[in-house]
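One chain of protein is taken out of this complex; the other chains stay put.
Let's look at subunit A:
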């Protein structure tokens, strides 16, 4: 707890640095990842992440030191090579992209592990910390290393902003981009290189194995919240940054914890919450809307039945017992009907005394409106769509719940306030 407060106060300059580092790294991966995601190349990130390992090890072996710039260059070379091999194999053979990715990924990673084992068994003074590349350790981002990683991250963010328009176009419609004279080959090379760079620096924070998730999870989560691309990309960056922030915090509070898994856990939680709760696309939202619709249909149907009964008895305030109501609409299961009645009573459309119900003034109005809409819709179908009067009832059963007051007005005007429906029933107006 104390450590938590200490972290959040940001007094310690190294805390500030580590947090800044983690946030920039994850945000820039999420930005670049947005375009890999839109290009449906989610697996590419995974391939690159694994393919940079041999590059890192080779750079270390050749230079004998852990110079971050050299490690980045080494990682960049093998990562970039792997992507081009994947492209080459896909274009020049019958092998499909997913197979090519799997092949290249395992070959490069295998070779990387081999080199890493070799290094760990040799006597290299500086080798400790190389394995951070496997799982990520934000806390090890200090001093000169940090500055270099930060610069790359900021460079990526700047590139994305500069080329936003063009990257959008090649992700949506590559062919069109090509025919409209954009330098597509060049832009794709740029995006590939940015992906590799994002992976190379992101690995510092989350490690090889989980890097792909850092590219793809934030944009996938962001996609649930909006249909507007700039907003989606911004949200992805925010989700990424928040995950990075949380990772840095956890890393600080308990230094033994590897940062990567935590960052990815946070990002995944955000994605999960998005899938469940995002408005319009989220599962819960959809379920809730369906439930609301069901309830609306149920209650309006009950009011309609009351209205019909009232007309039959020539008394809108007539009382009915539960069983009487149920006998009118036997298709509604009793518990459902009970629920509908309870809701209507609570909303003031029905009055309950002992075990019987009657319409309130508002209830009468609402029942009348439903009947009116039903009959208006039947008139509309017969007059405008030339349906036979005996074919219009079923559609009206649904539409009576759907038509909004605005549509209702249009309908009335279009049909010029008819008195009678196709079955010669009266259409009640208020």
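FYI, contacts are C-beta pairs under 8 Å (C-beta built on N, C-alpha and C of every residue); 3 or more make two chains touch, one makes a residue touch a chain; residues count from 1.
The rule we apply is simple: contacts and distances are computed from a predicted model.
A chain of this complex does not appear here, and its UniProt-recorded name among "Nitrogenase protein alpha chain", "Copper chaperone NosL", "Sarcosine oxidase subunit delta family protein" or "Manganese transport system ATP-binding protein MntB" is "Manganese transport system ATP-binding protein MntB". In the complete assembly, the contact with the undisplayed chain comes from A:226, out of A:140, A:226, A:356 or A:382. Considering the full assembly, A:173 is the residue among A:98, A:144, A:173 or A:383 that touches the omitted chain.
Interface residues of subunit A with the unshown chain, by the touch rule above, are 38, 40, 162-163, 165-166, 168-169, 171-173, 175-182, 223, 226-229, 232.
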